[in-house]
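All protein chains but one are shown in place.
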Amino acid sequence: MRLIKSLFLSTVLGLAALPAAAQQDIVWWDFLSGGDGVRMKALIEAFNKEHPDIRIRGTTLEWGVPFYTKVRTASAVGEGPDVMTYHLSRATLGIEEKVLSPITDEDLANAGLKKDDFFEAPIKAATHDGKLYAVPFDIHALILYYNADLLKGSPYIDANGKLAGIKTLEDFNKALDWLKQKGVPTPLTYQSGGDGGVWRVFYTLLTQQGGEFVTNGKVLDGDNAAKAAKAIDIMSAWREKGLTPEQAEYEASVALFSAGKSAFQLNGVWEVPTFKDLEKNGKLGFKWGAVEVPPFMGKRSTWADSHAFAIPNEGDKTVSGEKRAAVMKVIGWMEKHAISWADAGHIPAYKAVTEGADYKAMEPNATYATLAEAAAFDPQTRITGVASPAYDAALNVIAPAIQGYMNGTDAVAQIKLELQDKLK
Amino acid sequence: MSDVLTAPRSQTRRPAKSLARRIENIVLSTITLVAALVWIFPLYWTLITSIRSDENVAGNASLLPDEFRLNAYVNAIFNTRLMTWYLNSVGTAVIVTVLVLFISMLCAYALSQIRFPGRGLLYGVVLASFMVPAQTLVVTQFILMKDLNLINTWAGIILPQLIAPVVIIVYKQFFDSVPKEMREAVVLDGGGEYTILFKVFLPLNWGITTAMAIVTFIGVWNAFFWPFLVVTSENMMTIPVGITQVKDAFGVAYARLMAVAMLAALPVIIAYIIFQRRVTEAIMISSGVKG
Partner (left out) sequence: MAMIENRRKKSLVALTMVTPFLVTFTIFFLYPMLKMIELSFTDAPLIGAGQWIGFDNYAKLLSDRLFTISLKNNAYFVALTVVPTTAIALLIALGISRLSGVRQTLVMALFFMPYVLPVSVVTEIWAWMLDLQFGILQPLIALISGKPVAVFKNPYWVMPTVAVVTIWWTNGFNVLLFLAGLRNVPAELYEAAALDGATTWQKFSRVTWPLLWPVTALVLTLQLILQLKIFDQIYLLSGGGPFNSSYVLLLKVYREAFQSNNGGYASAVATVVFLLIAVISVLQFQLLRIRRNS
C-alpha cells in the first residue's frame, strides 16, 4: 500500500517538479481570506518568482477552529505543513498542544533576523521559558470604522469629515440613537454571531474598565466578574435596541457596513484594504474613516493580537536541515517585505518596515498608528487565544447572552464554571 | 427485471372508468409532476447561478437563465486542485469497489456453499457488523492509520471502507438461490470451488454484481467523514472533501462556488442518467426489497 502512495506521488508531483530537480518545495498553510488573503498570495507569488530554488505551495484553510484543529491533528501525526501562520494569542495553547517547534538563534540567523528587529510585545508573547516559538509578523487590533456620509448633520463629525466628539460610552450611544432615528437600519455592526467578533468587542470593553480575564490562575476573579457582566450587558442593550445586527456572520457583518446600512463598524484593521479597494474602484459610494476605539469605559484599551510564522512539530520529528533553512529564508523574506502586509491594514512587527517613509505615508494606518499604546493582548494562558476555550465561550455563552437568553451576571457565572477547570 | 418501476396494476388502462376517476387521476398526476419540478429546483438553481457572472449573482432572483458564461467553471478548474481531487476520487472509488466485490463475493460463497467450522459464527458477525455504526470507530481507526503510517495516502482512505456486510448478505442470498444441480455438475467434472464460483455462479447473474458495484461506487464516491479525517494534505483530498476547501479560498463568490458544486456533481449525475435502471435496481436489491 505504501507502493500505491509512492507511485501516485511520483507521478503527480514528480511530473511537476521535473524541470528543476533541486527545487525545495515548502508546504505553507494559512487562514487568510478576503483582503488579507489576496495580499498574502501576492507575497507568495513574488517570493516564488524571485527564488527559482524554493517554491512555496500555499493552502488556505478556514480561519479559527477548523484551521487549528487541522494543524494540531496533522502535526501530531507528522503530516503538518513546513510553515504556517499562527496567532500569538494562542501561543501558550500551541506549546501545550506540542504543536510549535522552537525557533533557535541559528534559525533566526538563517532568516537574517534578530529578536531586536521586532517590537517587544509580540516577541514576549512568542517566548516561553526563554525559547522563541514563532516569528511575529504583525500587530493587529480592533478599530472603529465610520461612514462619514451617514453621520453628516450630527455633532459627531467635524468640518473635515472626521469623527469627533465621541469620548465616552454615553456619547457613542447617543450617536447610535441619532442614527437609528434617522433611519439607519443597523447603526453599529460587528460579527455578533461568531467567536472572533464577539470576543474582540467583549475583551475591549472589559479591558477599558481595567478588567482582566485571568488573574492569578483565576478566571474573572473578584471585581473582574462585575466588569465582564457590565461589558456583556452593554452588548445586549445594543442588540435589544436594534443598534447591532442579530447573530451576524463575519461576511454579513462587513457587508452591512460596505452597503451603507451601518454607520459604525467594530472590526480588525484587516478590513481596511477591503474599503480602500472598493473606494478606489468607485464602488463604495461614501466617505469613510477609521480610528482607535474611543475609551468608552474610561481607559484607552483595544483588543489586539499578532499574526506570526511558526514551524510545527512533525509527530516525533521536526523539519530540519536544508528544508528548515529554506523555511527560515521564506520567513526572513516575508518580514522584509512586510510593507505589502501593512497595506492590508496591519502594523508590521518588524520595526525596520514601520520606520520607512512608505509606511509613514500610509492612510488610514497613520490615523490609528497610536493604537500600539492601547493594545490589549489576550492573557497568555491555555484557555485563551484564537480557537481556545475562551473563544468557545464567546460563541456559546456571550453570544446567547447578547441575544437575550441570559443576563451578564449569569453569563459570567457560566464562563467561570466552564473555563476554571480547564485552567487547572 | 427491466420494468422495475412500472406497477403491474393495469387500473389506468381499464376502459370502464368514471369521469370522476379520470379527473382525480389528472389532478394527482399534475401534483406529482409539479412536486418533482420543485424537488429538482435546487439543482436547477445551482446551474443557473454557476453560469452567471459573479456581479450578477447577488440579489438576482430571476428564475430564468439570463446569461451564459463559463468563467466560473474555467476559474474553478484552473484555480483549484479539482483535477487532482477527481483523480483521487476515481482512483479510491474504483479500487474500493473492485476489492469490496472480490472480498465479499468469496466470503459469501463460502458462507453459502461450503460447510466449515465457524460458519454460523462468521455469518453472525457479518449480520452484527451490519447493525453497528462503523462511524463511531473513526477515532481508533485514525490512530491505527497513524501507526501504519497511512495518513494522507490512498490506502488510508481505502482500507476501512472495505468492510461491506450488505454486499456479503446480498451475494449470499443470491448464491443460496442457485439450484444444487448446477454445482454438482461441476463437481462431477472435477472442478473446485473457485471454478464453481467464477465459471458458473458469477456468470449466472451479472446483474447482481453490476448492482453491487454501483451501490459501492456511489457510497465511496460520496464518502465524507472518513476521507475528511484521514487526509490533511490538499493533494490527497477526494472531491467531497476538497470542495469544502474551495469555499475558504474563494471567500463568498457564489457563481464560482456553484460551478465547483456542479463540477463535483456532474460525474455522478451523468453516471446516474446513463445507468438509471441499474442504479434503481441496485438499490432495491441491496436493501432486500427485490431479490
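Per-chain residue numbering starts at 1, and chain names A and B are given in the order in which the chains are listed.
In the analysis below, a residue touches a chain if its C-beta (ideal position, glycine included) is under 8 Å from a C-beta of that chain, and two chains touch if they have at least 3 such contacts.
What you see is a predicted model, and the numbers here were worked out from it, not measured in a lab.
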{"item": "Which residue of B:T32, B:S53, B:N79 or B:S177 touches the chain not shown here", "value": "B:T32"}
{"item": "Contacting the left-out chain in the complete assembly, out of B:I77, B:V94, B:L162 or B:V186", "value": "B:L162"}
{"item": "Option from B:T80, B:S104 or B:N152 whose C-beta touches the chain left out", "value": "B:S104"}
{"item": "Residues of subunit A in contact with the chain not shown", "value": "65, 68-69, 72-73, 76-77, 97, 193, 246-249, 252, 255, 315, 395-396, 399-400, 405"}
{"item": "Interface residues of subunit B (partner: the chain not displayed)", "value": "4-12, 24-25, 28-29, 31-33, 35-37, 39-40, 42-43, 45-46, 49, 57-59, 61, 102-104, 106-107, 109-111, 114-117, 119, 122, 125, 129, 131-144, 146, 159-160, 162-163, 168, 192-194, 218, 221-222, 224-225, 229, 239-241, 243-244, 247, 254, 257-258, 260-261, 264-265, 268-269, 271-273, 276, 279-280, 283-284, 287-290"}
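By our rule, only the chains that are shown with their structure count from here on.
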{"item": "Chain centre separation (subunit A, subunit B; CA means) in Å", "value": "42"}
{"item": "Sites on subunit A touched by subunit B in the complex", "value": "1-2, 4-5, 8, 12-13, 27, 33-34, 37, 59-63, 70, 73-74, 76-80, 251"}
{"item": "Sites on subunit B touched by subunit A in the complex", "value": "84, 87, 91, 146, 149-155, 159, 232-235, 245, 247-249, 251-252"}
